[in-house]
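Mind looking over this structure? Questions follow.
One protein chain omitted, others in place.
Take a look at chain A:
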Amino acid sequence: MASPRGGGGLKALQQLRSAEPPQWLSPSTELAEAARAASDHLFSSLRPFCPKSPFDRLLIEGFDAEQIWQQIETQMQPLVSGLRRDLKWFERNPEEIREGFGGRRVVEEERKDLEGDEELEEQEELGFDDDDDDDGEDDEEEEEERGGGGIEDRFLKIKELEEYMEDDEAREYGGSKRKHRGGGGGGEEEEEDEDEDIEGLGDSGSEEDDMNARYEDFFGGEKDKGSKNKQKLRKESKDLDDYEDMLNEDSNEDDESENGSDEGLTGDDASLGQLEEGTLSTHEKHLKKQRLKIEQMEKANLEPKTWTMQGEVTAAKRPKNSALEVDLDFEHNVRPAPVITEEVTTSLENLIKSRILDVHFDDVQRLPSLPSKGPKEKKELDENKSKKGLAEIYEEEYEQKTGLVSAPLSFSDEQKKEASLLFKRICLKLDALSHFHFTPKPIVEDMSVKANIPALAMEEIAPMAISDAAMLAPEEVFAGVGDFKDEGELTQAERKRRRASKKRSKKKKFKADTIKRMEMKARNNTINNGKGEEES
């Protein structure tokens, strides 16, 4: 089946090459068919160089793009790594190349073939990159990344590193001694690009090789291990429980399970030998898996737990700043701060508005003081100079203490006192005017001059009219007269004198009366005359 297929394959390759770039954008069955045929052809052509590959031919019919790609990958991995190793070897021994080119060594030829195949392979890879989904590209990229980043200490040998550095420096500064440069220094890639462009005419593959430079290129690590790691990684990313049924997966798994420990066996021969022992049955595989798991768990149990799993851990028992890295869970006793959103603010504002409209404010109101006692009579401090001397003040105090003088009516204010006094006086006067019923003056302890009124008159319910006679004392009545005599005691001369004085007084009186009568008469006459004249 190879030859017709081979012819078809070449045709397919040609077709792929001639296809326009926009054609690749939309999926077309024609191109897919062509791609499959081409890949099949390439696969079979490369088959002789991959002794390890489990496939004899590429299984295309009924297989997914992913599956086809997987098959290709399994074939290519060991091949590519082997080629790289050879390249490195060539770098170190450039004479061999010349000899290879010039001579007829089989190895060189093979190598040459390999080189040529490498080119094809690269193209194939590119083609498949176009054909297959992005998964394939991602895969390759993943591999490259992992391959470049995975540093294993056992591979990093200082001596080899130094040798390599020296070679690189010689290459850079020593000019173009060698023609072929394989996956050159990653760091000096930019500087070497020019040289490569000039020299490496057929080294399009090598350029691509530089871009896909990997760890093994520098340090020539274990291909087998690398491949195994890559397979492992691929598995992890692809959720490979689905592929357990597939032979390729099973065989890889076998390799891994048998080399479970970190100290993997080196060399391709060891892995090949294991494969040849035979595949295990499903049950045995399951058991192996379980055993592995159990071993792991037991190992974990024997080790001391991490500090997060221990009970109470103080700061001294855990590494520094380790609590920062762990998400600690503890109870917060504080309420979390409220998140202020627009709704919250609007609700608050609405509340405020409603309160204002209702006039319902939560003002603090002063407690009403209990009306327990009446207002105390506060004694006003007199700020004027006291008119009384100190002696007088003490005198008064003494008098009050001993009770000689009753305490005066206590008034708080001088003005009040004055006002009350005035009012009493007015009241007294009004009472006196209004009726004859005299109300006596109020008893005021004053050293005031009392009116010369007999006590009887004060208390008596009698008219106000008072005669002078009552006021005067008996002696005052006869103020002017000397000694008085009774009628019997009088001498004649005195009798005569009395009679004469009597007569005189009577005469006076009579005369006064007559004059009055005359005047009255005259007045009456004139009036009558007046009246008579009026009448007449």
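Everything that follows uses one rule, which is that a residue touches a chain if its C-beta (ideal position, glycine included) is under 8 Å from a C-beta of that chain, and two chains touch if they have at least 3 such contacts; residues count from 1.
Methods note: contacts and distances are computed from a predicted model.
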item	value
Hidden subunit of the complex - UniProt protein name among "Serine/threonine-protein phosphatase 2A 55 kDa regulatory subunit B", "Cysteine dioxygenase", "K Homology domain-containing protein" or "ATP synthase subunit b"	"K Homology domain-containing protein"
Residue of A:G311, A:P368 or A:G389 touching the missing chain in the full complex	A:G389
Sites on chain A contacted by the missing partner chain, in the whole complex	378-379, 381-386, 389-395, 397, 401
